[in-house]
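Before any comments, here is the structure.
After this line comes chain A, so read on.
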Amino acid sequence: MKWAFTTDRPIYAQLVEQMTFAVVSGEYRAGDKLPSVRDLAQEAAVNPNTMQKALAEMERQGMLYTQRTAGRYVTEDVAMIQQIKTKLAEQQVADFLAQMGKIGLTKDEIIALIQQS
Partner candidate 1 sequence: MMEQQYPIIECSSVTKRYGSRTALNGLNLTLNRGRIVGLLGPNGSGKTTLIKLLAGLLVPESGNIRVSGMPPSVETKKIVSYLPDKDYLNDWMKVTDLLAFFADFYADFDRQKALEMMQRLGLNPEDRLRSMSKGTREKVQLILVMSRNAELYLLDEPIGGVDPAARDYILNTIITNYSENAAVLLSTHLIYDIERVLEEVVFISNGQVMLQSSVDEIREQQGKSVDGLFREVFRC
Partner candidate 2 sequence: MLGKLFKYEMKSTARMFLLMYAAMLVVTLVNRISYTFLNREGPSNWMLDTLGGSVMLLYVLSLAAVGVLTMIFLVLRFYKNLIRAEGYLMFTLPVTPAQNLLSKLFTSVIWYFASALVMLVSILLMFPIGETMNFLRAVLKSWGEISAQFQQVSGMNIYALLGLFFLTALVGTVAFVLQTYAAMSVGSLANSHKLVCSVGVYIGIYMLQQVIMALLLVGFGRVLFETDLSVQQGFSLLQTVLWTQILLEAALSVGFFLVSNYILKRKLNLE
């Protein structure tokens, strides 16, 4: 997984985003066990406590859950993951359309462009 960070926002917030993306894109599927906090922190080259904060936030949101002795898992709620996936996609489309609008294309021109590629 490729971790990229910008400098102006809290790292834990960026971790939440990137982990969420990993879940909706299927890198971590519903019910999958996550690596330990330390391993994830190592992979992302971030502070373990910051990673812990991000994962705790995702737990709060319901994307992850902890099983006492076994570890952290991705939620089994497939519907929820789908919802988030859809929302993310919708956001991307909205951004895309806004950008296309700035360039000056009509909706039909955009659709034609998409069908061509």
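In this section, a contact is a pair of C-beta atoms (placed from the backbone, for glycine too) under 8 Å apart; a residue touches a chain by one contact, two chains touch by 3 or more; residues count from 1.
Candidates were picked such that all candidates are chains of the complex that A comes from, given by their letters.
Keep in mind that what you see is a predicted model, and the values were worked out from it rather than measured.
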Task: Interface partner of chain A in the complex, by touch - 1 or 2 - done: 1
Open item on the list: Which residues of chain A touch candidate 1 once you look at their complex with the stated criterion?
Closed with: 5, 7-13, 38, 41-42, 44-50, 53
